[in-house]
Each structure stands twice: as C-alpha cells, then as structure tokens.
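As you look at this complex, bear in mind that one protein chain is not there, while each of the others sits in place.
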Amino acid sequence: MIPDPAIVATVRSGKPLVHHITNYVTVNDCANACICCGGSPVMADAAEEMEAMASIASALVLNIGTLNARTLESMEIAGRSANRADVPVLLDPVGVGATGFRTESVKRILDRVEVAVVKGNHGEIGVLSGTGGDVRGVDSGGAEDPAAASETLSSELGCVVAATGEKDYVSSGGRTVELSNGHPLLERVSGTGCMLSSVVGAYIGACGPSVDTVGTAITVFNLSAECAAERSAGPGTFKPALMDALGSFEPGRLCSARVRELRLRAS
Amino acid sequence: MIPDPAIVATVRSGKPLVHHITNYVTVNDCANACICCGGSPVMADAAEEMEAMASIASALVLNIGTLNARTLESMEIAGRSANRADVPVLLDPVGVGATGFRTESVKRILDRVEVAVVKGNHGEIGVLSGTGGDVRGVDSGGAEDPAAASETLSSELGCVVAATGEKDYVSSGGRTVELSNGHPLLERVSGTGCMLSSVVGAYIGACGPSVDTVGTAITVFNLSAECAAERSAGPGTFKPALMDALGSFEPGRLCSARVRELRLRAS
Partner (left out) sequence: MIPDPAIVATVRSGKPLVHHITNYVTVNDCANACICCGGSPVMADAAEEMEAMASIASALVLNIGTLNARTLESMEIAGRSANRADVPVLLDPVGVGATGFRTESVKRILDRVEVAVVKGNHGEIGVLSGTGGDVRGVDSGGAEDPAAASETLSSELGCVVAATGEKDYVSSGGRTVELSNGHPLLERVSGTGCMLSSVVGAYIGACGPSVDTVGTAITVFNLSAECAAERSAGPGTFKPALMDALGSFEPGRLCSARVRELRLRAS
C-alpha cells in the first residue's frame, strides 16, 4: 500500500543508520533530511573504513554527484560489504549521461554491486534504461516516457527503480505506480533529489526495499514539500520549512496522497 | 549600461549551465544562488570528466577556497577545455596571498588558462595586482586603492576584474565603475563572495564577459541583499532571505542601483 502509515512509523522508531557516500554539494541537506524523517546519517568515504561502516549500517546510499576515482573505489568496497551483510544499497546516478566518466562509473557500480534501489530524475532513468533521456549537467532534460523507462530498467536490473520529476514513477516486478504530489519549489532548490535519496535510504533501511517503501518515502517527502511551500516566501525559506515539515510530518496528511497504479504491460 | 534589465532577463531565460570547480565550504550556497538568478549549476571536479563537462557549459567558475593538488589539476584541464570551446572562465582567487600555495596556484592558472573575469575581495585583488593588499585567511584585510588595483590587474591580464568590498569596482579596457549597493550582513555570512562569483558565472554564461554584465550581476546581488536584510533578524535568517530575494528579483528595483563611472587615467 502506498502510502503506508505503518512504514512511516517504523522508520521513526527504528532510527536506521544510513551510510552515505555522497557529493559535497548537498551533503548537509541530505544529513538533515535523513534525521528529520527518522534516520541517523553517517557520511564516510575513506577506503580504510568502508568495509566496517557499510556493514553496521541499515542502508547504504551511493550518490555520484561529485564522484572521483578515490570515492568510486570507496563506493565499490562499501557496496560489496553492504551486499555481504544484506544491507540494501541505493544508487542515485546523478548526472549520468552528462559525461562518459559518470556513465562508465554507474556501469561499473551496477556490475560489481547488487543495488536494491536506483533513484534518479526522469532524464537519468531514461538514459540508464536506454529508452531515451536527456541530462544537462545534473538537471533532467526529461525522458520520452519515464514510466516505461522505470519499468524497463527495473526489469533489466531486477531491483526497484524510481524516476522523479513533475510526476514520480516507482517500478518493480512489473508493478509501476505514479505519484503526483510535490511542489514546483522543489525544482528551484539545489539537491532536493539528493535529499529524497537520503530519505528513501532511511526508509529502506528500516523497512526493506519495495515499491511500497520507496513510494511511501517519496510521498512523505512530496507532501512535506507541499506543506513547506505554504510557509515559505521563495526557494531560500522553502528549504528550512521543508526540514520542519519532514520533522513534524503528521501521518494524517497521507490522505492527501495522489497515487495511481499503472498497467504498462500484460503481466 | 549598468545595471541593464535586458541582461537580467537574458540570464533568466537562458538558464546557462555553469560548471563549478569550487570549495566544499560554500558550494551549496553557490549552487542555490546560481539557480535563484537563473542559472543551472553543475559541480564536478574529477579530472576524468573535466574536458567533457567544461566544454558543454556556458561558463566555468574556478574558486580556490579549498584547493588541493588534485583539484588544481582539474582546474587546468577544465580551463583549457573551456578556452578551446570559447566558454568564459571566471577565477575567484580565494585567500590568495595568505599562503604560498594559493599564490603559486593562482599564477599557474593564470599562466595556463585564459581567464575572462577575475573576481576577488579588495585584499585579494590588491595582492594580485601588486599594488598592495592584505589577506587574512580568506578575509580581506583591505587594499590601498581597490579601484586602481582593479584597473591595474585588468590591464595586466587583459580581462574584466572585479574587486568587491564595501564598495565594488569593476574594470576592463581602461573603464572602471564603482558600485555602492549591498548590506553589512553580507560580511557576516560565510561565502557571500563565493555566491556572487556563481551569480557572475551565470551572467557571463548567458551574456558574455563585460563590465556591463559583471556590474549588472553584482548590482542584482547587492540589491537582493538590501531587500533580504529588511526581512531577516540576523546572519542566519539573512541567507535564506537572500536566496528568496535573488529568486524573485524585480527588475523595477534596478532603479535603486548606485553606480559611478570613474576616471582613473587619461585614457
């Protein structure tokens, strides 16, 4: 069920430890968003401690926003350690398609690490699925059909795939849902996609990776954004208001969720 | 003309992609300031993707705030790639003069990359121009004559030079303007100089490097700061208010600009 109030409650009571290897642009907002929804974030990227840190975490978030050769190696070590310890791994392929380095790095991670959730914007998921997507720097230039792209990529990788944008799509095992909450201010603040990845990381850390868990996380984030928009005067005041809204999220608001199950295939 | 409303409009409609190699202290604020004024920021510093990323950008911003040997090399690769693709390069020589490493790194960049705009505080431009300037950590200790320093450095490098402080000076081709907007709270928040560099980056990405473009960018930023100061209770609430003000900047406010053309030389 999306959204599922029991999932929201489990994340809050579980305080899942979310190990992040992420970019230095939005990392502070990721940490705060993770705390606000109930998680305990730890950011660490030294190769020397990857095995230890990933294995004690509840989830591992890999975000390639400012990847370099050193942190790519750390992602591989942490990812394999997480796999051995049955810790779910989320990959946010920020800017994949914008440069060959990003595209090849994502391929390398997907080859060597079993990823439980891939979460990107429409353009990134379009690029990764091979169904057509446009990425400009780290911004989405859109995808031909983000719902189909999610389902195609999910089927290829055998994991949950989320494609976020004006509408969000979450797909796994032939099931695809469309989520229609959110607010245009999310597009005017740097790193809201990264923050959402950290929130999803906390959710899968507490409740395991599934369409319901990922869809509930996205819905909570987007409903918080709607709430925050009412209390802000622009993108600057929207960000602290978004944290407040995430931190004091009322499960009663879940009745405003806009969720639609799609039937993309005969299956 | 400074300020030029047509420049403001062109930046907003153009959504210039601004590739940053910048410090990890103020990078999030830089990204948000860039978005708020109309740009699309991408932060990337891996040597492997510098050529690709810089060549597709509208402008390249090099900020040495937390430079190290690895990112210095990335700046050179990106700078030369930008030069080949006719992408204007802005250099913010943060803390130049404070350590030999910073001074030598700036020289190396200026030797190997054609820079379109150098933007620093009074102390940094004073140091670089050789006319006398004081830098304490990354704070300006002032310059003897920042207007003359800007003109001297501009003449030496053959590019636009901006020296910011209580009054700002922009110089190129023997023309120097003095800009007198802004607010003391700008000095009480970390990274407002870096944010301004990112705003100028978006402006030159959309409209090309010139005294008018750079002067208009500085004026928009400073008028936004004046507006934000009215809605804030201190340095903490000033920063989100500054983003709001940049994001909703009304061209009508440009009539509050305080701009003076200086006559420093016979030329």
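Brief remarks follow.
By letter and in written order, the chains are A and B; residue numbering begins at 1 in each of them.
Simple rule for what comes next: a contact is a pair of C-beta atoms (placed from the backbone, for glycine too) under 8 Å apart; a residue touches a chain by one contact, two chains touch by 3 or more.
Everything numeric here is computed off the predicted structure, so don't read it as measured data.
Of the candidate positions B:Pro16, B:Gly79 or B:Gly95, contact with the unshown chain belongs to B:Gly95.
When the whole complex is considered, the residue among A:Ile2, A:Leu185, A:Met243 or A:Ala257 that touches the unshown chain is A:Met243.
Contact residues of subunit A toward the unshown chain are 17, 19, 24, 27-28, 31-32, 35-36, 40-49, 52-53, 56-57, 70, 231, 239-248.
Against the chain not displayed here, subunit B makes contact via residues 23-26, 28-29, 65-69, 95, 98-102, 136-139, 188-191, 232-237, 239-240.
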